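Just below is one structure, and these are the notes that go with it.
Only one protein chain is missing from this complex, and each of the others stays in its spot.
And then chain A:
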Amino acid sequence: MDAPSGFRHPGGGPRRGRGRQAHGPQNPQLFQDTSTVPQHPQGGYEQPPGPGYGPPPQQYAGGYGSPPAPGYSGSPEQHYMGQQLFQDPMAGMAMQYGTSLAGQGKDLVQKNIEKYVSTSKVKDYFDVDTVYVCKKLGLLVFPFTHTEWSVRYQEPVTPRMDINVPDLYIPVMAFVTYILTAGVALGIQNRFTPEQLGIQSSSALVWLIIEMLVIWLSLYITNVQSDIKYLDLVAFCGYKYVGMILSLVAGLIFHSGGYYFALLWSSLTLAFFLVRTLKMKILAQPDGYSQGSGSKSALYMLVFIALVQPLFMWWLTSHIMFVKAPIVNLSGGPY
């Protein structure tokens, strides 16, 4: 194969014919181009008509400037290569340009979103695995036997490493499941319309936002010295949806008795879980000096947060369950 090798650019020294990784500094290729793409030796440009993807767009600024037409005029290999991967080299270049533009656009969007919502930190909260989810759910249902509540301090802390790290996966999933379960419960009571799903979800979301605001304001006003992060708070407020789902399901199966029992049980376990977890976070700081009033109000805050959750749980589920009685009576009597 002397003829193709004769066309090799003296400076680049690329391999021919087999999968190339890089043609040299001007045109690196990121995919295995298995077609034999001869290169014309003209000028300083290396213009393989089967284009490479991906590299920084500055490198192609010079590449776009030179039209491939002069390259095609001379040699027979160009004809052969014209039938290769992309029939139209302009389409190939357009694709390259589009890809680089898309990459730039993505970077721009990422940077702008990063200003408002810290996406990298949010990603940490979703880094869960099955073992963590199972253990955490078990902990939410029965936290009384768990002994070690503090987080082993490593930065950054992801839920994979430690079961005591709050995550956002369970709250998000529990929220969606709660909406669906509420839909099922409403459907069993013949009260379901598709709008109800939207109404329930936006109502639950609104209560969540209100609760978040109230807790954040209270934490700010009582000036509690804690390093509890905002997203941690969202996670902790989201754990009550698990309890709500259990209450709804128990209410569906065992009617009123089951509902109230499950509600009481979930409230108890959630309060216990929150008190133990938040005690670690909020009151963890007094190493040497203990702020007298600070820690007292912190304690009040803690208890307040823990106790307001069952209230919300009852509030959000009761209006789904409370028309149980007429349905039970209706099934017996004439309708």
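By our rule, a contact is a pair of C-beta atoms (placed from the backbone, for glycine too) under 8 Å apart; a residue touches a chain by one contact, two chains touch by 3 or more; residues count from 1.
Here is the rule we go by: contacts and distances are computed from a predicted model.
Looking at the choices "Exosome complex component RRP40", "Immediate early response 3-interacting protein 1", "FAD-binding PCMH-type domain-containing protein" or "Armadillo repeat-containing protein 8-like", the name in the UniProt record of the chain not drawn here is "Immediate early response 3-interacting protein 1". Residue-wise, the contact with the chain that is not shown comes from A:210, picked out of A:210, A:264, A:280 or A:307. Although one chain is not displayed, chain A still touches it through residues 199-200, 202-203, 205-207, 209-210, 220-223, 293, 297, 319.
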